[in-house]
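Right after this comes chain A.
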Amino acid sequence: MNNILNQIGIENYIFLSVLLFCIGVFGVLYRRNAIIVFMSIEIMLNAVNLLFVAFSTYHQDSEGQVFVFFSMAVAAAEVAVGLAILVSVFRNLGSIDIDNLKNLKG
Partner candidate 1 sequence: MDVTTILLLLLVGAVATFLAGDKLASKVALVFSLGTLGVSLSLLNQLLQGTDISFVGTWIDNPKVALAFKADGLAMAMVLLTTALTPLIVFSSFGNHFNNSKNFYALVLFMAFAMAGTFLAADGLLYYIFWELALIPIYFIALVWGNGDAEERKKAVLKFFIYTLGGSLFMLIAFAYLYSKAGSFLLEDLYNLDLSAGEESWIFLAFFLAYAIKIPIIPFHTWQAKVYQKAPTVGTMLLSGIMLKMGLYSVIRWQLPIAPHAAKEYMPILIGLSIAGVIYGSIVALRQKDLKKLLAYSSLAHVGLIAAGCYTLTLDGLSGAVAQMIAHGFVIVGLFFVAEIIYRRYETRTITDMGGIRTQTPKFTSMFMILVLASVALPGTYNFVGEFTVLYSLSQANLWFAVLGGTTIILGAYYMLKMFQNVMLGETNAKAFADVTSSEAITLVAIIAFLLFFGLYPKPITDLVEPTLKEILAVINK
Partner candidate 2 sequence: MSPILITFYCLAAITLATAFLTIYSKNPIHSAIYLVLCFFSIAGHYLLFNAQFLAIVHIIVYSGAIMILFLFTIMLMNLNKENEVHKPRITRLGAIVVFVVTSIVLTTIFINSKPIAGEYPTTGEDFQSIKVLGKILLNEYMVPFEFASILLLVAMIGVVLLSKKEKPGK
């Protein structure tokens, strides 16, 4: 079976992942809406997963894919808990604007 990377090149995937990741970062910094921030985090996670798979193929090794699988499991759990927290925040404060969440103030 032919290695797909011979036709695409790992560096393309690196660029893609990095850009995707940076878009995620950008989103986290740019938006105030906690849900969107959450989505940005998901985008970052996916960027990383994508790179994992790419390198998994690069090395012709399945470990990377296994790791992505676990990462997805964690992401699922994280989203569930995170959204629950957001819901309860919304219930208490009536808003999920992160600039309003200042309880961390020392």
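Per the selection procedure, all candidates are chains of the complex that A comes from, given by their letters.
By our rule, contacts are C-beta pairs under 8 Å (C-beta built on N, C-alpha and C of every residue); 3 or more make two chains touch, one makes a residue touch a chain; residues count from 1.
Note that the structure is predicted; figures quoted are calculated from it, not measured.
Engineer: So which of these touches chain A in the complex, 1 or 2?
Structural biologist: It is candidate 2 that touches chain A.
Engineer: Over in the complex, which chain A residues touch candidate 2? Could you list them?
Structural biologist: 1-12, 14-16, 18-27, 29-33, 35-36, 38-40, 42-43, 46, 49-50, 53-54, 56-58, 60-62, 65-66, 68-70, 72-81, 83-88, 90-91, 96-97, 99
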